[in-house]
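Below you will find the structure I want to go over with you.
Shown here: the complex without one of its protein chains, the others still in place.
Presenting chain A:
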Amino acid sequence: MSTIVTDTHSAHDAHDHHDHHPKGIKRWLFTTNHKDIGTMYLWFSLIMFFVGGSMALMIRAELFQPGMQIVDPHFFNQMTTMHGVIMVFGAVMPAFVGLANWMIPMMIGAPDMALPRMNNWSFWILPFAFLIMLSSFFMPGGAPAFGWTFYAPLSTTYSTDSTALFVFSMHIMGMSSIMGAINVIVTIMNMRAPGMSYMKMPLFVWTWFITAFLLIAVMPVLAGVVTMVLTDKYFGTAFFDAAGGGDPVLFQHLFWFFGHPEVYIMILPSFGIVSAIIPAFARKPLFGYASMVYATAAIAGLSFLVWAHHMFTTGMPTFASLFFMYMTMLIAVPTGVKVFNWVSTMWRGAMTFETPMLFSLAFVVLFTIGGFSGIMLAITPVDYQYHDTYFVVAHFHYVLVSGAVFSIMAAAYYWLPKWSGVMYDTFLSKLHFWCSLISVNILFFPMHFVGLAGMPRRIPDYALQFADINAIVSVGGFLFGFSQLIFLAVCIKCALKKGEPAPAKPWEGAEGLEWTVPSPAPYHTFDVPPVIK
C-alpha cells in the first residue's frame, strides 16, 4: 500500500477500529491501552481512598471523647500509620497517575503512552503491593505502627515483624512509581504531535512532566532508606543506631530528602488540573502561562533544598536550621505566582460555577490556607511550639485533602463526560461539593486551635480541655467521610452510562486536544498525529 492510500484508508476505517477492543476480563488484565490503564488506576485509587478513609474514621471515633473507648493504643498507631501510607501511596499518587494516563496522550496528540506494556506492569504491581501491606494486619503484632514516616528507631528497634512486609511492599510500590514516571516523561518528550512544542503543552502536561522528574529522582532514595531500615532491623547494621556509629537523625535526613519532593509530587499535578479548569469556566485564557511553567519548575527545584524543615527540633546546628527556614519561605514566591495567576485568570472573566469549577475555587482558597500555615511552620523558632502537634495535621490535611483530593475531584468532574460519554448527575455532584466543602472545614479547621494549644498528634488520648473541639472535629470527619459516598454514586452512575449523552466538548470555554475527539473518547484516540497550528 502506498502512503496516500493508507492515509485515506485509515481515516475511513478509523471508525471501525476505534471502538474495537478485546472483551471481558482479558481486556483489563493484558491491556496496553492508556485509557483502560487510567481507568483501573482511578478505580483502584478510589477504593484505597475508602479503605484509608475508614481508618481515618476509626481514628476520629476514638478521639471523639477523651479517654480510651474503642481501640487500644497499639491498634490506634496502626490506624494512623496505615491511613497515611494508604492515602499517600494508594489513593493520591495512583489517582494522579490515572489522570496522567488518561489525559496526557490525548492532550499532546499521542496514540498512547510511549511504553504501553510497562504501563500495565506499573499498574498491576499496586494491588499486590497493597495486599501485602494490608496482610500485615493479620500477623502477630499487627500492621506497622510507627507512623507513615517510619522514623528509626520506631521502625527498627521497636517495631513488630510487619516491618519486613512494609519494606518489601514499599520496594515494589516504588518500582511501580518509577516505571510510571519514566513512562510519563518519555511520552511527553517523544510522543508529542507535530507542532506541539514544549511551550504549547497544556499545564497539566507540564506539571506532570516535572512531577515525573521528581518521582524518578526521589523514589530510589526511598528504596534506599527502607533497605537500611530492613538491614538495621534484621541484619545487624547500625545506620540509624548511635551505638554502631550511625545516627537516627540520618534516617530523617534520608527520608525527608525523599519526603519533601514527595509532597510536591502530590500537589504539582493539582496545579495543572486547576490551571486547566479555571480558564475553562472563566472563559479567559490562563493568565501568565509561561510564568506558571517557570514557577512549577522553581517549586520542584526548591523541593530538593528544604527537607530539613521537618527536623528543626532534632538539634541541628543553627545555621542549618536557618538555611532550611529561608529556603522553605522562598517557596512561597513561586506558589504565590500561581495563586496570583489563577485569581488574575478569573478577573473580569465570564464565570459560571459548574461542579469542576466549584472544586477548583475551593482548591484555590483552601490550598492557600494550607500554604499559609506552611509558612508558619517554616519559621524555626515557632516550629518548636508547633512541631508534632495537631497544627501540623491541620496544615498537611489542608494541602492534601482540600488541596490534592479536591483537585482530583475537580478533574474527575471535568473529564468524566469525556471518559464515560455521559454527563454526571448535576444535583448529586453539587450536593457532594457542598457537603465536602462544609465538612472538610469542620474537620480540619479546628485542628489548628487544638494544635496551637499543644495537643500532640498520633496519641489516642488527650487532655480534657481539648474535648469540645475534638468532638466537633470528629463530627466533621464522619460527615466528610460519608459525603464521599455521593461521589461514589456519581462515578457508578457515569460508569453505567446513566445520564445525558455528553457532546465532544461539554464545556463552552474548554481548550485542548481532548475536546476535539468525541465523548466517550475513542479507544484509540489518534491513529495518525494531529497537527497543531
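Following the convention adopted for this analysis, a residue touches a chain if its C-beta (ideal position, glycine included) is under 8 Å from a C-beta of that chain, and two chains touch if they have at least 3 such contacts; residues count from 1.
Everything below uses one rule, namely that contacts and distances are computed from a predicted model.
The UniProt record for the undisplayed chain lists the protein name "cytochrome-c oxidase", from the options "cytochrome-c oxidase", "NAD(P)/FAD-dependent oxidoreductase", "ATP synthase subunit delta" or "Carbohydrate ABC transporter permease".
Check A:Ile86, A:Ala143 or A:Ile185 against the missing chain and you find that the one touching it is A:Ile185. Within the set A:Leu57, A:Val71, A:Ala238 or A:Leu452, the residue that contacts the chain not displayed is A:Ala238. Remark: the omitted chain is touched by one listed residue; of A:Leu46, A:Leu63, A:Ile108 or A:Val167 this is A:Val167. Touching the omitted chain from chain A are residues 1, 3, 6-7, 10, 17, 22, 26, 29-32, 110-112, 114-121, 124-125, 127-129, 131-132, 135, 161, 164-165, 167-169, 171-172, 175, 178, 181-183, 185-187, 189-191, 216-221, 223-225, 227-228, 230-231, 234-239, 242-247, 249-250, 253-254, 257, 315, 317, 524, 526-529.
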